[in-house]
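Working notes for the structure below.
What you see is the complex with one protein chain gone and the rest in place.
Read from first to last, the chains carry the letters A and B; within each, the first residue is number 1.
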Amino acid sequence: MNTIFKIHGGIHPDEEKQLSNPGTVLDAGLPPSLILPLSQHIGKPSSLCVAPGDYVLGGQLLAEADGMVSVPLHAPTSGTVVAIEPMPVPHPSAMNNLCLELECDGEDRWIEYAGCEDWRVETPDTLISCIRAAGVAGMGGAGFPTAVKLMARDRLPLQTLIINGTECEPYITADDTLMQVDAAGIVEGAQILAHILGVEEILLAVEDNKPAALDAMQKAAKARGGDCNVMTFPTKYPSGGEKQLIEILTGKQVPTGGLPADLGIVCQNPGTAVAARDAVCFGKPLTDRIVTLTGRALARPGNYRARLGTPIEHLLTVAGFDPSQNQRLIHGGPMMGFALESSAVPIIKTTNCILVPTEQELPTPPDAQACIRCGLCAEACPASLLPQQLYWYARAKDQEQLERHHLADCIECGACSWVCPSHIPLVQYYRAAKGMIKESKTEKIRSDRSRDRFEARQERLERETLAREAQRAARRAAAEQKAAAGGADDPVAAAIARAKAKKDSASDESANS
Amino acid sequence: MLTLLQSYPLFAALIALLGLGLGFGAVLGYASVRFRTEGNPLVDQINQLLPQTQCGQCGHPGCKPYATAIAEGGAINKCPPGGQETIDALADLLDVEPQALDAEHGEEKEPNVAYIREDECIGCTKCIQACPVDAILGAAKLMHTVIADECTGCDLCVEPCPVDCIDMLPRKGGIEHWRWDLPEPNENKSSIIATDRAAA
Partner (left out) sequence: MSFLRITSPHGHSPLDTAQVMQAVLLATLPGIAVLTWFFGPGTLLNIVFGGVLALALEAIALRLRDRDPQRQLKDYSVLVTSTLLCIALPPYAPWWLIATGILSAVILGKHVFGGLGYNPFNPAMVGYVVLLISFPLQMSSWQAPRGLGEIPGVTESLTALFVPASYDGVTMATPLDLLRQNKGLLLDDLFSSTPQFGQWAGVGWEWVNIAFLAGGVWLIYRGIFTWHAPLAMLITLGLCAAIGFDSGSSESGGSPLFHWLSGATMFGAFFIITDPVSGATSNRGRLIFGALVGVLLYLIRVAGNYPDALAFAVLILNFAAPFIDQYTQPVTYGHKPTKEDDE
């Protein structure tokens, strides 16, 4: 067994994992209609290939990838496309975005699909295009197109694939459940991904608070044989952060601004591994996922297999939601998830958890008090930042100092806010400051370009004026030369005569009219 | 010589001062030749801070001319697209007190982008001539269009259009432009001391 390394900081919040009974998958049923946002991933939104009124079968392509960093979208069941318009989507802004509404016909008829007979003989490019065609995007939360991540093989030498089954956030048990019910699928998916990446080493990382999942994974790894190495390490939040996990498993740090691939490592979520397996072996597109529905405001919390686009309202009804005790609906976990304003929004490819806590369970935070510089945040920070300094600079909007204190390396895990005795919403400060810096950088690029264009135009106008003037001068010189050559003709007299003639003809004209 | 200086300390002091003066003068003179900067660095620095919309709302035909005017002592609060942020940055650069935006030149508003309703365009090229950054594409009698990425939202094309087919739409409406706001500083909702609030 490999060595386990320590990471800086981290916290130990109450895990609350048993609440959602990991290891059992329940069926979320088929809602009357599905809402499918065209942007469920990082990158460009998918571009539509159906129109309102079209009847589609399950698995049929609804929207195709638009460019390299994009993924296609498939119908999760059969039915009619009834609307394509902006609708509320799961996003912290609570804004609307373009969605496709699919009215389910309840028959759940599917297209035929087929996968590769034996992936071991296929080329990586074929397999990548299978995964791409199936619309697979990272299912751990970020939603980065998996095919694009796999293309790192073309640029960098890779050695290791990490399957990140850490799931360090409290409450969430979707990966835990998947590891228990489909360990074989995860291992096979991992082997497919490793085959694509051309790596020898596969590390399956599981935190030690999931003994059942760990056991299942070890058995599956042994049963399938090969190069899978199941690793376990002490529970701590946020060990599951990609960068943190890499340090725990390898002792190496991903360089700032870089990618794990720079260290020869690629990380994937277990859900993504299974989706990749389904795409390669069966040709099945990604149209459903396991979602943890949890929180004490639910009568039947658990892990539900739900179709993408299922409105959260529907899921809450299935899980027995009691609205009297709750005022918060969280997409994701309690540490990094964002609060939704409306339960009309659907689940998407990245939805691993819907948390509906009671007020008693996760109380509304009290007003922030003054920072007493206690330094608990700096001890908790897994990126070894100085959160309180960043807080002061974010308040002062001091971009220079924010960058000097490496704001960009903040992973927004929320450990600092969690420990802050003054209840300061630190992470929101960092998010706002990051947005501010990003915006002013793009503005700077814009304004530089505008300046260049403006100056180029000024130059052009000047050049044109000069050219015109030169032309006029040349004409005059030619005229003068001609006049001089023509003899004693006085150009002034000639001009007067011309003007006179013109006037005469004008007066003639006016007389005529 | 030494004894002479010792007996007349005044001379010694004079010679020393003269020597120092000559020495430093030579160093400064050399430095001014050796490290001479081309152009007017202050105007360029100011121009860096201006938003480059080239809208002329300040009364100058573009950002560079306004930067030159500021460098010559002009008011720093005439730029509505830059808003308070630009004024503060200019005040910081020039070490003067930041002022409020001069309302005479317009109000600070969200950046826009021009949009030509293309079926109404008659192809008169007037907007093309007005555009300070060459962001409108088209030819006489042919429909025009705006290169949205290059448009600075300066409004200069709106006025010349004879058929009024240009709309100014907000540039940052969509979900992809959304960003988190700083939290309300509720630990001190008012200003530092009670009287500040009365003044504000």
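The rule we apply is simple: a residue touches a chain if its C-beta (ideal position, glycine included) is under 8 Å from a C-beta of that chain, and two chains touch if they have at least 3 such contacts.
All figures in this text were calculated on a predicted structure; none of them were measured in a lab.
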Q. Which is it among A:K252, A:R305, A:K397 or A:R449 that touches the chain not included here?
A. A:K252
Q. For the full complex, which residue in A:F144, A:Y304 or A:W418 touches the chain that was left out?
A. A:W418
Q. Pick from A:V56, A:V181, A:A194 or A:L340: which residue touches the chain that isn't shown?
A. A:L340
Q.
If I consider the whole complex, including the chain that's not displayed, which of A:A152, A:I290, A:I330 or A:A394 touches that chain?
A. A:I330
Q: Would you write out the residues of chain A that touch the absent chain, in ascending order?
A: 6-8, 11, 13-14, 94, 170, 243, 247, 251-258, 323, 326-330, 332, 334-343, 355, 357, 362-365, 367, 369-376, 378-379, 382-386, 388-389, 405-406, 409, 414, 417-423, 425, 427-428, 431
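As a working rule, only the chains that are shown with their structure count from here on.
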Q: For chain A and chain B, let me know how many angstrom lie between their CA-based centres, rounded off.
A: 35
Q. Where on chain A does chain B make contact in their complex?
A. 89, 91-93, 95-97, 367-370, 394-395, 422, 424-425, 428-429, 431-433, 435-436, 438-439, 443, 446-451, 453-458
**Q.** Contacting residues of chain B [partner chain A, same complex]
**A.** 47, 50-54, 62-64, 132-135, 150, 152, 174-175, 178-183, 185-188
